[in-house]
Each structure stands twice: as C-alpha cells, then as structure tokens.
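With one protein chain held back, the other chains of the complex are shown just where they sit.
Which chain is which? They are A, B and C, in the order written, and residues in each are numbered from 1.
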C-alpha cells in the first residue's frame, strides 16, 4: 500500500513540482498518473523509491514512512520496487542478459539461481532469443521490454513505470500495456506515468484501472 | 538538395538497418520520415551529417557526395545542417544560453555577435526569459524547444529532427510542429522522423508536406 | 553469510577483471606508484648500506672519560692502571683539570668569563684511543667504564663518530622527506585513478544504486582496486630497488676498487620489503577511500 499525505516537493532553484499531493494506492491496484509535460508525474514517482525526497508531507510504502528513511535502509526498500525509468537507464557496455541479472547480482543471489530467474524474466517479455545481444542493437520497443524484464526479475510487489511507451508506435505500446495488465493480474501494484490517452484506454478495456491527473503539481480532484 | 541512391547501411553485428533506399529531397521541402520503431528512421537521418556512413550507395548533399567525404571536411558540412537529436543531447552543466551559443563558439564567431544571434534564436522558440536557467529545470516541451533553438542558431539551410515530439503531450507537440512549418516557410529544407500521425496531420494542414515510410529498412513505394 | 561472501568474491573478481581490461592504464599507474615508492625505498636501502659501511671503514675510535670533580690523585692512578690493563685500549692521554682550565682560559672567546670564576668547574679527563678492531665493542666498553670508580661520564665523541652521525642524520632526514612527499604522490595517483574508474562506471554505479545496491557493495570493488594498485606498485618498487642496486653494484665496484675495498650494496631485508608492500597497499586503500567518499556523493539522492 502506498500513501501520499500533503506532499510538497521543491527543486533546488525554487521550482515547486508538487504542491500538497495526497492519495492512496491499494495493493494490486493498476494506477495511471497523467498530466501535461512538466506537471510533476516523474517527480511523484521518484518519491516512492526515494530517488528524490519530499520537502514536507509524507510518503508511506507498506507501512514505512520512506520520506524519513535513513540512507542506509533505502537500498533494501528499492529491492522491493520494480522501476522502469523514463530514460530506461540500460547499460550499453554489457549484454541483454547481464542487464537483466544486475538486480540479482546487487543482492548477492547465487549466480545459478540468478541466471534461471533472469531467463524467466526475459522469456516473459519475449526477449529470450536476444540474451546475448547488446541493448544498442535492439529496437526501441525491445529496449522498453528489456527495461521491464529488469524491473520484474526481483519479483517486486510494486512496479513503477515512467512513460514506458514514449518513443513507441501504437502497436508496440499496446503490447507493453498488455504486459503491465498481466503483472497486475498476479497481484503486483502497478503505477504508470503517461500522457498517452490511448495507453490508458487500452488498459482500462482489459482491467480495472484508476487515473490521477496532475496539473502543475496539483492533483485534480 | 539531398539525394539518396541505393543506400545500404549495416550495423556492426550484421543488422541491416537500410536496404537499398533511394529518394530525393528538393530545396525548401518539408519531409516526414515515418515507420515503426526500429524501421531505420534515425539511421537514415544520421547519414546526412555523416554521423554514420553508408556501406554502399551514396548520399549527396548540395552536390557533395558526403558518404565519401574525408573526416577533415565533415565538421564544415555539419555547420550547415541544423540537427535535433532523438535524445536531445543538451549539456546539463551549463545554462540555456550557453547551450544555444555552443554552435557559434565552435565556429569562432565573435562573442558579441554570437550572443545577439543566440538571443534571437531563443526568442524565436519563446525561451528568452529562461536563458539563465539550467536545462534540467526546463519542462520536457521547453527542452525540446531549446534543442530547436540550438539547431537554428547557425541559420542552416537544412534542418533534421529525430522524433522532436516524443515525450510531449499533443498540445506541446502542436506548438513544435508550427515552429517547423515556420522555418520551412522561409526556405529551410526540413526533414522530420516521427511515428506520430497527429504530427504529420497538423503539419499537412498548414503546409505542403511529403512522407517517406520505412518498413524494416525498405522504403515503401 | 553466504551472500556476503559471494558479494566479496564477486567484487574481487570484478576488480581483477577491471585491471586486466585496461592493461595499458593499469601498467602506467602501477609504474607511477612503483617509482614513487622505489625512491624512498632505494634511498633507505642506500642509507642502511652506508651505515654498515661507516662501521667497517672507520678507524681509531676515541673515548673521553670525565672523572668526578672530587677525584683524588689515587683515583686518577687507579683509572690509569685499569686503562693500561684493558686490552682494547691503544693509548690513553691524561689531561688534568688544571691543565684543561688553563687551556680554556687562554681561549679568546671564554677567557674573560672563566677568569671571573674563582673555582675550576672542569673535571680531570682521559682521552682514550682504541684499537681499530674495537669499533664494534665501543658502546659496550663505554658502558663498562662508566661503572669504574670516580668516573662521572664517558663520551664517545671522536671526530669520525660526529661526522658519520651528522651525515646519517642528514640522510635519514632526506629519506623521511622523500617518503612523505612520495606518499602524497601515491595517494594522489590512486585518488585520481579511482576517480577515473568512478567516472567510467558512472552509469553502472547510478543504475546499481537505483536497483538497490548498498553503498558497501558499490564501494568495495574500488577499495580492492586501490589496494591492489598499491600492492602491485610496491612490488614494482621492490623490483626497481633490486635492479637499481644491481646496476649500482657495478659502479660501486669501480669506486670500491680505488679505495682497495671490496664493498658492495645489499638488498633490503625481507621484513622491510613486506613492510613496504603493506604500506603501499594501505596507502592505495586510503586513496581509494578518499576518492570514493568524495566522488560517490554525487549519486546520493538530493533533498
């Protein structure tokens, strides 16, 4: 369960990206965050794995007040949150397989067990055949799916995706939406930031969804 | 004038991104390159300022065979081509103004004259008030416009834009399309890669446009 | 526990792989560190050798024996007898307190001051010249004499001892200054190298942090890298010193021949070598620690 209470976020330089945002996400919900470019969607998502910290208010994740969490504890929080970044953050100096196994290496999972899980994740997004390629040789849609595989390899209970379909044409975008709906079905809490109404429409046709709309840092009622 | 003749492009690793592409762009044309993700749009655009080189065939720009150009001559070619990159390539360690003046510093224009031109370019994209900000503090749409300002500050005769509206909602995207139409009106040859049909529709409503469609590296007839 | 071990061994393996992947840069860095360490190590080796040489070359060591102020004629005679009985003593000259006082009063610098004293502050003394081969036993002998009756103080203050002491003091000072300067150089090299590593792996570090890597997991490979760099640098230094000594021994042979001596330089003792390696590895670790502490901060989530 995720709960934002009166969250304010001001960036260095003085810009207020979030102005008193409060909402609750139940377990196994599929939630969209929409709004214009610059509305604060990415900022909102970054507060959950504490990539940014709030200036006032609080963010609770599974009963923990993560906005006041000690730096030491943050890695362990992040291991339970699958993240898909707006700029993907793939490593282009290693193979697809090595990209996916990274979160498991980070936690010290046994290499054999890790390889099994990484292949399972790649299989789920349909990239098992490309495991030896370099991400640079993948098309835009394939790179997006690779980012998803890396986010789910740790079997997180929360999945956060920031514009996972930008740069993709509607066919690829649709496939990726379907993947998120599938994860949501097996009990994962999914939060997706997007400005693409087609994406929301497609997901809503297949599952129960909810949308939060941000306008210049304020949540529409 | 830009002319592709039987262009083949194979990436290291063996993937053939372009397979015998031939077409001609007249001066002052407004041309869209469309196609699915991975179709080869970016690759096609990169051949014009010789960011990538062809494997066979030739690319002529204003009568020069740029595909066979000596490395020494390429910088001077690039100074005449305004480029907007898919990943923008802004420099986040300096101000908006310093980003825009970069192409002028590169050619050794006098600082005073450079500053005047940079401000004119910023004014054209409506960012004159933000000249002292850091690009990181700009919204997605503003960053796109900054990239455009940098591309036009040198008054190039050719403008190349790779997915200039990805990441943007339709309102911002529309504003940017209008900018390109304006440049085209004053005689600049504009080539835009996009998978967004709305963008093409909006431009076509305001100016004469042409579209090339790529399918897995082959140009649709 | 198993996971912890695995994290450590993975970090270690990654470090070795990293060194091997950029052989040119690694060799350069190790070379710089090697040179930086070889210089004080080499100087230290030379100093040790000089000390040994000084002990061998010096001839005619001298002792001064100062008697108590209340020593009587009998006491002086007793000391004289004992000195004559001592097999290591070559000759002994008695200088009475009166003679010493007169001599000092005649000196232009102190004469006036001493003339004003109505008491003689100087003791009786013997200047003892020892046999050449007594050089080693000098200290032992002096300690023994110290226990003789009415002996106030025994001073080993012959000219050569003072000269050698001054030269060696100078040498030691130089080695210390050198070692300090070059430790800074070693620190700087590891510091910069780790900074380079961090920059090269910027993306990997950022992504790992986002995926839940702890600070320790991220820092560990850099510490290993720094320590290994230092260690290899130390080994290179040892090799250089060894090579330098070998080359110099050729030159020293020439020099020694003109003195009709068969003097040659020796390598550092194993203990000293190990100390240098340990020192180098620690400095490398420290440089890595400083660099990591300074440069990894950039990746902290800001407030």
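Quick note on the criterion: a residue touches a chain if its C-beta (ideal position, glycine included) is under 8 Å from a C-beta of that chain, and two chains touch if they have at least 3 such contacts.
Computed from a prediction, not measured in an experiment: that's the story for all the values here.
Seen in the complete assembly, the chain not on display touches B, C. For the options C:3, C:17 or C:199, the residue in contact with the chain missing from this view is C:199.
Shown as candidates are B:12, B:63, B:187 or B:221; the residue that touches the absent chain is B:12.
Take chain B: the residues that touch the chain left off the picture are 12, 49-53, 55, 71-72, 74-79, 83, 85, 89, 91-93, 102-103, 105-110, 150.
Touching the omitted chain from chain C are residues 25, 28-29, 31-32, 35-36, 38-39, 159, 162-163, 166-167, 169-170, 173-174, 177-178, 181-182, 184-185, 188-189, 191-193, 195-196, 199-200, 240, 244, 247-248, 251-252, 254-255, 258-259.
Everything below uses one rule, namely that only the chains that are shown with their structure count from here on.
Contact topology of the protein chains: linear, an open path with no closing contact.
A simple rule picks the central chain: find each chain's mean C-alpha point, then take the one closest to the mean of all protein C-alpha atoms, which gives A. Inter-chain contacts peak for the pair A-C. A separation of 67 Å divides the Cα centre of chain B from that of chain C.
Distance between chain A and chain B, defined via averaged C-alpha coordinates, is recorded as 31 Å. Among the residues of chain B, none is found touching two or more other chains.
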